[in-house]
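Showing chain A:
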Amino acid sequence: MGDIGLNRRQLLLAGAGLLATAYGLSGCTVERPIDKSAAGDVVEPKIDGDLMIFNWAQYMDPSIKKSFADKYGVAVNEVNFDNLEAMMTKLRAGGSYDLIFPSTEYVLRLRNEQLIRPFNRSRLKNADTLSKFYDDPWYDPNSEFSVPYAYYTTGIAWNTNEVDTLTGSWNDLSNEQAWGRIFMLDDFQEGIGQANLLNGFYLNTDKSDQLQTSKDTLLDQKKGLRGFSTNSVQNLVSGAAALTQAWNGDVVNARNQVDDPSIFAYETCKEGVPVGSDLMCIPITSKSPGTAMMFMDWVLKPENAYKNVMWNGYPMPVAGGREAFAKLVKDDPSIDVNLDQLADSAMEYRLDSPEARQEWTRIWTEVKA
Partner candidate 1 sequence: MAEEAIRIENVTKRFGDFTAVDDVDLSIAQGEFFSLLGPSGCGKTTTLRMLAGFEVPTAGRILLEGDPVEDVPPHQRNVNMVFQSYALFEHLDVQGNVAFGLKRKKVAKDEIVTRVAEALELVDLSSRAAARPNELSGGQRQRVALARALVNRPRVLLLDEPLGALDLKLRRQMQIELKAIQREVGITFVYVTHDQEEALSMSDRIAVMSDGRVAQCGPPEEIYEHPREEFVAGFIGVSNLLEGKVEPGGKVRIGDDCLPVPGLDGAGNGDTIQIAVRPEKVAVDEIGADAYAIEPDMFTVEGEIESKVYLGVGNQLTLKLGNGSRLVALEQATYRMRADEQWEVGQKVKVGWHPEHCMVLS
Partner candidate 2 sequence: MTSKRFWDWFIFPGGVWIALLFAVPLCLVLALSFGHVDDFGRGVYGFTLDNYKDVFDPTYVPVLLRSVGYALATVILCLLVGYPVAYFIARHGGRYRYALLAALVIPFFVNYLVRTYAWVALLSDQGLVNNLLVDLGLSQQPIQFINTPFAVIGGLVYGYIIFMILPLYGSIERMDPSVIEAGKDLYGSPFRTFLHVTLPATQAGILAGCVLVFLPAVGDFVSAQLLGGPDTYMVGNLIQDQFFAASNWPFGSALTVIMMLFLAVWMVFYLRRASRGEAEVL
């Protein structure tokens, strides 16, 4: 026990070893390169093996997987990720999955890194009723690599028993009645984005002076916050939040968990309504891309879309999904958003340059610190 220190020679040796390691690695990315030979091949729908889905937890009705498995005689397995960055890491490391559910920005990143495969969209029987919003989108020109799964708007949810002075503006995140019991989404884009909208800036601005102004707005808003959290359902239901920035689907979920659903209201704000979408893509590492494409079509089938929306509370921009969500929100149209009227990709989060992305994350860290 007495000799716990390294002697000088051992230290020098260790240092030299580290230097050598660093030199050998210089210029390499964290992950080793993976086989991308399948990058150009266009996937056609056909049953070519069992299915491995890589998705958020609790994001798909299990009965849809089961009915597909029963119909086609393949196994449908699912594993979950905690966040999209973790999903990226797995894919870069060569993890083999057949179907993933990235957001718009991540579709672009996956595409740029050649981590996903194109597929023949015209062979999807149930894609005809998809919203026009998703035709030829900015993140996937010609819609070669993705079809939409679900979408969400970002707005403000509140408890009507406690707050009744809403103004339909992002300023409501500083509502005095709710002061001290307000939550902001713990997401750098949602946080900075609403501040940009409030200040009249472009949602995805990369102008430093504008971002500084928005940072000040955020620091002001922070004074009235009880916390940063993406767990809006729990915050609303537990009573911790009197008011919270929220995704519309979470409001539906929160309502499902209380006796009187009318206590939770939701508004979209006049300065702008950010829209987010999750899409379905087939990774380059997929072993059963044909089955994956068959499954995509299965999910988009109207009766399955209907079931799925009723199950998870998030709207799907496809026949069946639309009807289901309309039913869920028939007393509160604010929760629904007509994508085709919106038709404005300026309300989607997209940070095209790595520099802008870094600046946004830095500002967000500074706000939270």
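Everything that follows uses one rule, which is that a contact is a pair of C-beta atoms (placed from the backbone, for glycine too) under 8 Å apart; a residue touches a chain by one contact, two chains touch by 3 or more; residues count from 1.
How these were chosen: all candidates are chains of the complex that A comes from, given by their letters.
Computed from a predicted structure; not experimentally measured.
Colleague: With chain A shown on its own, which candidate in 1 or 2 touches it within the complex?
Modeller: 2
Colleague: Candidate 2 touches which residues of chain A in the complex?
Modeller: My answer: residues 1-2, 4-5, 17-18, 21-22, 25-31, 82-83, 85-86, 88, 92, 109, 112-113, 180-181, 184, 187-188, 222, 225-228, 234, 238-240, 354, 357-358, 361-362, 364-366, 368-369.
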